[in-house]
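As structure tokens, the structure follows; a few thoughts come after it.
Every protein chain except one is present and positioned as in the full complex.
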Amino acid sequence: MNRSWVRRWLRKDGIAAIPFLAPSLAGFCLFFAVPLVMSVYYSFFDQVTDGTFVGLDNYRELLESSSFRKAAGNTLLFTGVGVPLLILLSLGLALLFNRQLWLKNAMKTAVVLPLVVPIASIVMITQIFIDWNGVLNAWLHRLDLPRVDWLNSDGALMIILLIYVWKNIGYNMILFLAGLQTIPHSYYETARIEGAGSLRQFWGITVVYLTPTLFFVILISLVNSFKVFRETYMLAGAYPYDRLYMIQHYMNNMFFSLDIQKLSAAAIFMAGFIVILMSGLLKIEHRFLENIS
Amino acid sequence: MKKISMFVVSCLLIVVFTGCTSASGEGGTDNQITNSHTEQPGASTQATQPAAMPSPDPNKQSTLVFSMYKRDSYFETAAKAYEKEHPNTKINVKYIVKNTSEDISRAKQEKFKSTMIADFLNGKGPDLVVMDALPADKYVAKGLLANVGDMLKGDPSFKKENYYMNILDSLQTSEGGLYMLPLSFSLHTLTGDQQLLEQSGVHFNDQSWTWTEFLDTIQQLTAKRDDRYGFMAFDENNLLLNMARTDYNRLVDAVNRTAHFDSDLFLGMLEQIKQMKGQTVLYYGKELKQTEGSKGFPIYFGEDELLTPYQYFQYAANMQNSKEHSLVFYEKPKAEGQQPGGYFEPYLKIAIHAKSSLQPEAWDFLKFLMSGQASAAAAWGANDLTYEGQGFNGTFPISKSLYTAKTDNMVQAGPLQMLEGGPVKITEQDLKKLDSLVTSANKPIFDGEILQIMAKESPAYFHGQKSAQEVAKIIQNKVTTYLNE
């Protein structure tokens, strides 16, 4: 059975894939897959070394933890709001930049630059604005309003959202722009000859052919939404305001509590969620690719 | 079909994994002499009955790895001295930060914490580690530290009477395990102006008082004379920390994972501290009331951390200099019903890795460190004024004999030159008073995430930015998150 499977596998592009895949696969196994498999393994044990098998105990404990549930809820909220917002804004910008504009390159550089600003600078500038003695509170003071401790208020989430969007809009825009370049100009020309208006061209060609890029952008936006943790952590510490307490905080704190089992279990939850999301997207992508070719 | 492809992928992973681990495992052994050829005595120490630790095999070559965050020259001196006595044992002292001025940055701390976790959890951590920069309770909870208390009990060559067992005993966990041995400690005490207190006629018992009783006392004192302050504390936050520490069990219920920072108890603490500020309680760095009647030192109580015996002698000298004001040490307030005895803060807490294959050797070296034998080389000068926070020399050592040897030395050295004022002779009586402070200390000062959260949020209340309720609610939420992770 196994052998026949191998034969069938090889009969397809399997053999051809080996040289292309081998270098990546070798390194990937060493540095990513094996540690990942070990993490999965840890999540079923009560200790990292010489542990005993405890089945799903770690997962049960995880779900019983009200802090984990809080973290998961907050993360869902943050990504649920942040990712679509970021994608809409960056797509809009990419489309703008795809047209004839004056000073296009200068402006594009300006939009992309936030990517390169180091964390220290981001954190300091954010602090200048949101500190108790900061600029925002100075404005409130001028309006005779009481000061706000922004990081311990519901506004905190908005601040992190703003940093996230500001920092990553250029990233996504590059991806969208590159995606837009792959749409052959001839499609638009054909459409124009056939009398399609610019709105129809947008929906019929731009959006359709940008869909695969869109999936990739969703994924990257998701990944980057997890990375904003570093800024959050530097601004608000390991135990921030309730709304800011994300799954990364939970994982980070579990790590420093040496609770690798729960950390692994939480990671697997997160991975499972992302796999479900992405396999859904991949399916749509497949159907889509078959449609256009 | 899906299942099959899943299977093949996982097979592939396993093949690659086993392939690389076995391949590199072979290459790795030659620089891991420490782990390769020893019996496993670890199991015996985990048993509930303290079994006698086998004494190290004198003919075996072994290398002990001893890790710490910051370099400490004492450890290097001690390691050399030990190696001289035990030619078959090498001590590999490892640290992340070379000197204090280099940095105390979070990067290095994070690196130390992370690499220690990775090392310990992979079962190859150091044999001995200084736990001062690490969350010891987590390591204990994960069973990564050996119960050194058992080693101590099972070792007939460890002379208990030579050590401050009051300190060691009070560091035991609630289950009776002792996982770290401090090489030194400091004393947290109250100082009081004896003459003023006697004149005031207010009675109190510092052996049993709670913070409420203490604060009542100072209010009574100041009610009589309004040109005096009741208490000079470090600052509001530190006072709150002191109070929260004593009533910790009423604020935090670790078993049921609930916090009570929104309780009247905590709100009361906050409000009381603020209300007394500037009235009866004063903080260092603030100006004293200028009244004509008051002379010299218009404060009844102060607080102090005695880091070195020298510091105590300085107080003693001041006592002799001043005819009207003499300072006496009192115990800090404690929780209701707690045993009498002062507070101490342990330093240079050393633990032994529970999975170390060299536990007998590690214990032997730890014993050597505790005895302070090597500190003779690095002399404890009579004029050691400073404690740099990292050195062993000059602090209160855990070894009684070392302490006695050195304080005697100090007394015999003749009059002490003070920072201010002339030379003062230290008497046997001064020494006795200090001895009683040291031998009665039985309450360790502890820290932790919860107290840190509290200390970070509270200043907003003390400075009038937020109400007590607002601050309490923030602390309550964050601590609840911490407890329920």
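Order of writing sets the chain letters: A and B. Residues in each chain are counted from 1.
Definition applied: a residue touches a chain if its C-beta (ideal position, glycine included) is under 8 Å from a C-beta of that chain, and two chains touch if they have at least 3 such contacts.
Quick note on the criterion: contacts and distances are computed from a predicted model.
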item	value
Listed names "histidine kinase", "Phosphoesterase", "Tryptophan synthase alpha chain" or "Carbohydrate ABC transporter permease", with the criterion being the UniProt name of the chain not displayed	"Carbohydrate ABC transporter permease"
Of A:46, A:61 or A:131, the one touching the omitted chain in the full complex	A:131
Sole contact to the chain not displayed, among A:101, A:158, A:207 or A:284	A:101
Missing-chain contacts mapped onto chain A	5, 8-9, 12-14, 16-17, 19-21, 23-28, 30-36, 38-39, 42, 48, 93, 96-97, 99-122, 124-125, 127-129, 131-135, 137-138, 141, 166, 169-171, 174-175, 177-179, 181-182, 184-186, 209, 212-213, 215-216, 219-220, 222-223, 226, 229-230, 248, 251-252, 255, 260, 263-264, 267, 270-271, 274-275, 278-279, 282, 285, 289, 292-293
Positions on chain B contacted by the hidden chain, ascending	1-2, 4-6, 8-9, 20-21, 24-25, 27-28, 103, 105-107, 110-111, 114-115, 117-119, 121-122, 124, 459-460, 462-465
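Heads up, the rule we're going with is that only the chains that are shown with their structure count from here on.
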item	value
Contacting residues of chain A [partner chain B, same complex]	5, 25-26, 29-30, 33-34, 37, 47-50, 65-68, 70, 132, 147, 149, 152, 237-242, 245, 250, 253-260
Residue ranges of chain B touching chain A (in the complex, touch as defined)	4, 8, 10, 12-14, 16-17, 20, 113-114, 117, 120-123, 135, 138-139, 141-144, 355, 449, 453, 456-457, 460, 465-466, 474, 477-482, 484-485
